[in-house]
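Quick notes on the structure that follows.
The complex appears here minus one protein chain, its other protein chains still in place.
Showing chain A:
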Amino acid sequence: MTRLSLGKWLLPVYSALALLFLMIPIAYTFVFSFNDSLKSNITWRGFTLDKWLNVCAVQNGAVCEAFGNSLLIGAVSTVLATTLGTMIAIALVRYRFKFRAGTSLLLFLPMATPEVVLGAGLAAQFLSLGVPKDMLTIILAHTMFCISFVVVTVKARVAGLDPALEEAGRDLYGSPAQVFARITFPLLLPGILAAALLSFALSFDDFIITNFNSGAVTTFPKYIYISASRGIPAEANVIASAVFILALVIVVTAQVSAAARAKRQARLG
């Protein structure tokens, strides 16, 4: 009986504490985005909405520029990695070809290799090929390591896809392109979306590999790292908080609409 009541409060309290612990840095960042700070944003100097309203004003818009770079790099790498990774995943599951096992292994390597090694290796390679480090090299680097994650995520989905469904599509007069567009792709879409989200998140907050291959280009993580030594401006807190809130809104919306859809289905049934 005692064990039962112990279990009754132990788990909620433990969960609450763990959540609190995780939330403290986020809450801190959020609160200090309203700090009426001067140069450094360490001591509380009073509440203001200024930083939220004029987020791009500081340092000639350096914060916003870094943020924009990160968005652009994230978007382009995600599109490239998701497209290539999905095609690779389908090929690996559906077709027998030479070096199939070797390809699988090679794709796994970027996930297993420490980022420092990967970043330094890429930097050396770009140097010896004479490719100048800029936005392009960052995108190439991000696409490369994101592909591995996309392949792993989408491969599971392809393996679970009954080949008879595509055969039925062909049997019902669907050309290969139509079968892909109307059957294969929609059925893989949840996996592809998950892979794209993962890619974007990985690209957006990558610092180590970016730092090795970015040259003069500043991404958001890189900006924060650099300014940490001088004191991070509150505008950075604003952007970080905004991103967090945006992500939260997206997740909640997705959950609510999924629940609504399930309800509608149940009513139809």
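Here is the rule we go by: a contact is a pair of C-beta atoms (placed from the backbone, for glycine too) under 8 Å apart; a residue touches a chain by one contact, two chains touch by 3 or more; residues count from 1.
One rule holds in what follows: contacts and distances are computed from a predicted model.
Matching "Spermidine/putrescine import ATP-binding protein PotA", "RNA polymerase subunit sigma", "Putative ABC transport system permease protein" or "Cell division protein FtsX" against the UniProt entry of the left-out chain gives the name "Spermidine/putrescine import ATP-binding protein PotA". One of A:S15, A:N54 or A:S175 touches the chain omitted from the figure, and that residue is A:S175.
Chain A residues in contact with the hidden partner, per the touch definition given at the top, are 162, 164-165, 167-175, 178-179, 182-183, 186-187, 265, 268-269.
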